[in-house]
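Before anything else, here's the structure in question.
Only one protein chain is missing; all other protein chains are in place.
We call the chains A, B and C, going by the order they appear; numbering starts again at 1 in every chain.
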Amino acid sequence: MAPRALAATLDTLPPPVSQLLEADASAPDPAQLRDLYRMLSNVRQLDRDAVAWQRQGLIPGYAPMLGQEAAQVGAGAAVDKNRDFVFPTYREMGVAYTLGVNMVEYMSTHKAIWHGGLYDPVATHFAPFQAVVGGSVLHAVGWAHGQTLNGPGASVYAGLGVGLAFLGDGASSQGDVHEAMNFAAIVKAPVVFFVQNNGWAISVPTEQQVAGGSVAARAAGYGMPAVRVDGNDVLAVLAATQRAVAHSRAGLGPVVVEAMTYRRGPHSTSDDPGRYRTLDDEKIGGGEDPLSRFRKVLSARGVADAAFFAGVDAEAQQHADDIRDGVVALCSRPGSEMFDFVFQETTPTLGAQARQWREESEHV
Amino acid sequence: MAPRALAATLDTLPPPVSQLLEADASAPDPAQLRDLYRMLSNVRQLDRDAVAWQRQGLIPGYAPMLGQEAAQVGAGAAVDKNRDFVFPTYREMGVAYTLGVNMVEYMSTHKAIWHGGLYDPVATHFAPFQAVVGGSVLHAVGWAHGQTLNGPGASVYAGLGVGLAFLGDGASSQGDVHEAMNFAAIVKAPVVFFVQNNGWAISVPTEQQVAGGSVAARAAGYGMPAVRVDGNDVLAVLAATQRAVAHSRAGLGPVVVEAMTYRRGPHSTSDDPGRYRTLDDEKIGGGEDPLSRFRKVLSARGVADAAFFAGVDAEAQQHADDIRDGVVALCSRPGSEMFDFVFQETTPTLGAQARQWREESEHV
Amino acid sequence: MSDTLEAVRETLPMPLVQLSMQQAINRALGEILDADDRALVFGEDVGVLGGVFRVTDGLQARFGAHRVFDTPLAESGILGTAIGLAMAGFHPIPEVQFDGFAYPAVNQIITQLARMNYRSRGTLPMPVTLRVPSFGGIRAPEHHGESLESLFAHVPGLKVVSPSSPQQAYHLLKHAASMPDPVIFMEPKARYWNKAGVNLADNVVGAGSASLEGSVVVRPGKHATLIAWGAMVSRCLQVAELAAEDGIELEVLDLRWLKPIDEAALAASVSRTRRAIVVHEGPHTAGLGAEVAALVSQSCFDVLRAPVERVTGFDVPYPSGDLEDEYIPNIDRILFGVQRVLEYRRG
Partner (left out) sequence: MSDTLEAVRETLPMPLVQLSMQQAINRALGEILDADDRALVFGEDVGVLGGVFRVTDGLQARFGAHRVFDTPLAESGILGTAIGLAMAGFHPIPEVQFDGFAYPAVNQIITQLARMNYRSRGTLPMPVTLRVPSFGGIRAPEHHGESLESLFAHVPGLKVVSPSSPQQAYHLLKHAASMPDPVIFMEPKARYWNKAGVNLADNVVGAGSASLEGSVVVRPGKHATLIAWGAMVSRCLQVAELAAEDGIELEVLDLRWLKPIDEAALAASVSRTRRAIVVHEGPHTAGLGAEVAALVSQSCFDVLRAPVERVTGFDVPYPSGDLEDEYIPNIDRILFGVQRVLEYRRG
């Protein structure tokens, strides 16, 4: 077994449309490189801490993204927050962070405060937390098709807003994902299907999940280009996603990006990976840690040194602590909100139920 | 626009496993060739007549398969009726005929007598008539996996029973079809996905339906072989299906066969194709009539002559007339059967409903 | 938007026109697309063909293939993309071709469409009107005659409505499409072709009701209330006609909105008649008739003179055309139900 990240690459994305690429994919300068590391470090710290919060009883559960930092930060950094829109699953904490979603509001879903999280999806361009595997992939296609219908004129920029659908290797088995890819390819919707192939769907390895072995390889069947990329190399992910986004933005249709990575942690804090894989499996499958890999790159390029890393990491710890304070302070939402958000325009039946709930529950 | 049948072929099916192929795919001898024509002629006649029956008010509706005779007879003739199992849609009259299904019992569904038809699916190895587009494709996979679980020892023959899932170009858009192909490829189920790409899903042309343009081309993404074949050439369809069946039978897993054909008639007797295509479209898209093509082949090989064709065609008319008599004679099923077949073991509630129905309806 | 509507209205022909329900819906769709440039109509065969029932006839030619379009054959995909389009600020009016083919879309409807407003705390409203040609009675193939109202009505976050006449269909569809919440619009296909006068003016819906919300009494009576929706309303009117010959005056209540249910109207009617029969095509157990019976049994407990009768489809799969009339409540079965509530004596 080799590290998953080294799986054969695949690249059928045609050469970039130069003019549009410029906005999206100028190679990161030193400041941007350091920023990428900052994000990686913050995400890593927050993820580790969230697991600890669960052990401490602060939150009832959490789905760690350990090992997928490069995939998520790389993808997130390719997004234009002003006109693109991200459709996450339940594990895209790193993308949320990169997009600037308020992390206390994000973590509220893990504190069982509100299923979709307390953040504003419209303001952040980050759709609500989604527990249905594959559930939001079609939304990305519909949203993206809406950008085509709006026309490029609707934006102050050249090119279309792009929808980014996040999905896992497990999700690729869902019928909805097929319907989404087919729809998108037919209408040439500006959507990027960003697959984090992390080797596992809970206990089921990709080999028993993805017939043919690669989600990216399926793109050809829909007449769509695809890139399969080392998901633990943040620069590779960034570049691939930028190219994909530029392609879609130019009106050339959907793209599949498959980031080969590894879920180093448990599926969730209630999972026990020891039942289905060994520590050796994890070590080999995971390969080199994406953060240490990137530290080497930055050092080699002379863009950052040990002091920088130490500083950033300390800062990340501070941020995570601040977020923890916010999560601790998060109060339950009033029960009346159960009724408030069902509809934009409530109904008499629901009004009566809300009144009865208030009488029987609030005053007891 | 060129005739659809001439669409680029695709063949990724590995060379046949010779031993198993022998049983399945010996090239048809003259008697078999004449038999194929006999089936084509019967199916053509019956199909045309069924449309007439609808116009005459004998049956409320019918879904013609005009133009798809070669695809259906060719596929059906590759089936081993003793151990394979066919999972049809609502348009596989020709396959049913080829398998020897009693055609009066088959037509009963079009007479609105019984949704699944009155034929016995277990005895005929032809699953019930299926109105849900894509609905039975997964059943074929499950059934086929069952053959693997039974093991080859369960059969007196060498090799596995093969499930044949019939689906259209429209059906290929359904999520279930993706789930079926993925499942089948993962467990190497002995199943052949037989796609009749007839150019249309009611009014929607394949170009607006099948991104990438070919269902067969999707097979590669699942690590499955595929054959795309001229669906109006009965011998080509027969040979391709035989090879596919032999592959599956040998335990090598699923295969996609895409027969490029053309729905020459309306979607159903209540459809009006003039709204979405011209007569010219039909002429070009349909290409040469599959029956006249095969007549030429037989004549060229000296296997049959005009007298033979005339005799067979007359016989076919006689058969169709006999079937018509049977369809005329078909009586409604007693209303009590609504209750009889819901469960193997009925329930008190249902028993009470049946009693009430009897009291209120039968004696009025 | 009301300014635009005002303008449109002035160009409309004189109020009362004879329309079939299929024409009334077609007309309403045209007006909606005209007045609201974020409205989109899509589904299988709704474009060039104009729908298998011609309900969308001519709309693609009139509004273009970017606003009225055919989708691939995938119902979950239709609903899923509708949700995404709503997130992008559009007002999707998708169609599912037949009731029985809404099942593949149930996951997107229940876990996504009905919940997105809630999940997003009101920031992502779902102004989606899902048209579903519904119910039986047309001798169609399997899965073309089903009643999903009980399934839909149970789902928090959905509103459900079914018109019983061209008049209702025209106004209710326009109303539904103007709502900021998801509405399942169940069209009784058995009534598609029956023509009736339609008053195109706003707020003239139902016998005497000025409102587009709630139920309508379509025939007043005093001995018992028949409660129905969709195609069963006209059947109940026939029953009331027959019963009147024997001096029995049946009130017929068109429930119309199946979620939320107009509890006040139900209570008001049955409080007067003191007897109720609910009639629907869908299977008996856990059908919407159970909800109606439970509501009436509760609100009219003191005045009810007989248990609420449910005359419904049986707990069997919707049968083939030949047995359809044995399955759908027919006049005789409804009359038996009426007889039971009228003859009921406490034991």
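We take it that a contact is a pair of C-beta atoms (placed from the backbone, for glycine too) under 8 Å apart; a residue touches a chain by one contact, two chains touch by 3 or more.
Since we're looking at a predicted model, the values are computed, not measured.
With the full complex in mind, choose from C:Asp57, C:Glu142 or C:Glu187 the residue touching the hidden chain.
Among C:Asp57, C:Glu142 or C:Glu187, only C:Glu142 touches the chain that is not shown.
Considering the whole complex, which of B:Leu6, B:Ala52 or B:Leu149 touches the chain not shown?
From the options B:Leu6, B:Ala52 or B:Leu149, the contact with the absent chain belongs to B:Leu149.
Kindly note down the residues of chain B that lie in touch with the hidden chain.
So the residues of chain B touching the missing chain come out as 85, 114-116, 118, 120-123, 127-129, 132, 135-147, 149-150, 163, 175-176, 179-180, 182-183, 186, 337, 340-345, 347-350.
Residues on chain A that touch the omitted chain in the whole complex?
Residues of chain A in touch with the missing chain: 60-61, 90, 109, 111-116, 129, 131-133, 170-171, 173-176, 201-204, 208-209, 270-271, 275-276, 332-333, 335, 337-339, 342, 349-350, 353-354, 357, 360-361, 364.
Where does chain C touch the missing chain, residue by residue?
Counting over the whole complex, chain C touches the hidden chain at residues 76, 100, 103-104, 106-107, 110-111, 114-115, 118-119, 142-143, 150-151, 153-157, 259-261, 282-283, 285-291, 293-294, 297-298, 301-302, 304, 306-308, 310, 314-317, 344, 346-347.
Keep in mind that, in the parts below, only the chains that are shown with their structure count from here on.
Taking each chain's centre as the mean of its Cα atoms, which chain lies farthest from chain C?
A
Please tell me the distance, in whole Å, between the geometric centres of chain B and chain C computed from their C-alpha atoms.
Taking the mean C-alpha position of each chain, the two centres sit 37 Å apart.
Chain A to chain B: how many Å between their CA centres?
Going by mean C-alpha positions, chain A sits 43 Å from chain B.
Averaged over CA atoms, how far is the centre of chain A from the centre of chain C? Could you give it in whole Å?
Averaging C-alpha atoms per chain gives centres 40 Å apart.
Residues of chain A that touch two or more other chains: which are they?
175-176, 179, 182, 186, in rising order.
Listing for chain C: what residues touch at least two other chains?
Residue numbers touching two or more other chains: 72, 74, 76-77.
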